[in-house]
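Notes follow once the structure below has been shown.
Presenting chain A:
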Amino acid sequence: MTPAGAGTARENGAGKTAPATDGPILRIDDLVVELPGPHGTRTRVVDGVSFDVPRATTVGLIGESGSGKTMTAHAVLGLPPEGATLSGRLLWHGEDLLAADPARRRAVRGREIAMIFQDPLAALNPTQRIARQIGEVPRRDRLPRAEVNRRVVELLDRVGVPEPERRMRAYPHELSGGLRQRAMIAMALAGSPALLLADEPTTALDVTVQSRILRLLADIQAADGLAMLLVSHDLRVVSHVGERVVVMYAGRVCERGPARDVLRRPAHPYTAALVRSVPAVRTRTALADPLPGAPATPANRPAGCAFHPRCPMARARCRAEVPEVREVAPGRWSACHFAEEVPGS
Partner candidate 1 sequence: MIRMIVHRLLIGVFVMWGAASLIFLVVRAAPGDPATVLLGPDATRSQLDQLHASLGLDRPLGAQYLSYLGDVCRLDFGESHWLGRPAMGAVLDRLPATIDLTVTATVIAVIVGLTLGMLAGARPGGLLDRVVSACTIALQSFPTFWIGIMLVLVFALTLRLLPSSGVGSPQHLVLPAVTLSFPFVAIIARLTRTSLAETMRESYIQTARSKGLTERQVLFGHALRNSLIPVVTVVGVQVGALVGGAVIVENVFAWPGLGSLVVEAVANRDYTVVQGATLLIAGIVVVLNLMADLLVAQLDPRIRTGAV
Partner candidate 2 sequence: TTTGGEDGGGSSASGDVTVAGTYPIESLDPHGAQGASTGTQLAAQEIFSRLVKPAADGTPEGDLATSWKAGKDVTSWTFTLRSGVTFSDGSALDADDVIASFQRMIALNGPNAGNFPGDTMTKVSATEVVLHSPAPDASVPGKLGTFYVLPSGVGKDDTAFFNHPVGSGPFTVDAFTPSQSLVLVPNTKYQGTKPTLSKVTVRNIPELASRMTALRTGEVDVAWGIPDDQLASLKSQQDLTVKTVPSSAEFTMWFNSSIPALKDAKVRRAIWQAVDFGTIVGKLYPDTGKAADAPVTSVVLGHAAQPAVTYDPAAAKAALTAAGFDFSKKLRLQFANDEFKPFVQAVVSDLQKVGVQVEPLEKEQAVFTEDLLALKWDINFQQLATPSYDAASNLGRLYTCAARRMGYCNKQLDGLLAAAGATADKQRRTDLYARASRIIWQDAVGMYPMSVSIAYAWNSDLKGFVPDASGLPDFATVRTGGS
């Protein structure tokens, strides 16, 4: 609602520092997404989220179901659900996309920022051959047909689809899950974007396929110098691909920083609990002491720190005061009043 960049943004520090030398490719600054709730209420499903995506870097966005990851990604692309209101700033190369006119936003989509969706079967049009869907962005440049087809074959080849000339004529349902996701990635790459938003790109896939797709994404990212925002609820995925992570809980950021540091030494009790609950595959780990209760949702977010009802360290202050995201160590940001006391940090 508020015009982007207006002074209403909460001071949470994110906007003040610009650690990357040449500036981040995308800076999300105090992003708020409100959705209409029941009885005319409005729910802040994304509440003051700020983080940067530096050039040629993969940022992992993790959090449990309903924490607002998808909503954040969609907001970046400018495709929130009907009736949503957005505020804050989305600085794309320093240009505020929220303030830009629709034509400009459309021009960015697909060309500069592309997206990969979770369920490739649902995200591909079932009545069109994949060649047509992949070629849609190149076709917008009024390239000759043969040229478009050549590009489609090239893209499919690039993402490791065998026999691209044949497969390009397939309908989505004629492909296996892995191939579909590859086609989806080819489609995202078709406009040579600078930032790739990948919303749970492997969740619907088998482990073996998942690892191959993740490797493919990492390869592409490295080769093209792409920036990538990888949305996932799976810590293991993010830990493998992400150089930085942002952890969300109930629509807010609770921690962000370099991936290895965050997962090794969490600076937020929620991150710590998440890391603890991931069992190892190759060694036998004991059952973790589970967090009590169910994850908070943006619709009924507890007062104060949203995590306090489940937090083993919660104190009176946590119940009353919403913690700011603050820099607790160089490059490490946490939204815990007592970040320094988190075990393992």
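Here is how the candidates were picked: all candidates are chains of the complex that A comes from, given by their letters.
In the analysis below, a contact is a pair of C-beta atoms (placed from the backbone, for glycine too) under 8 Å apart; a residue touches a chain by one contact, two chains touch by 3 or more; residues count from 1.
Note that the structure is a prediction, hence the values are computed from the model and not measured.
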item: Candidate from this complex that touches chain A, chosen among 1 or 2; value: 1
item: Interface residues, chain A side, partner candidate 1 - complex; value: 74, 77, 79, 106-111, 114-115, 117, 119, 122-128, 133, 136-137, 140, 171, 173-174, 184, 187, 190-191
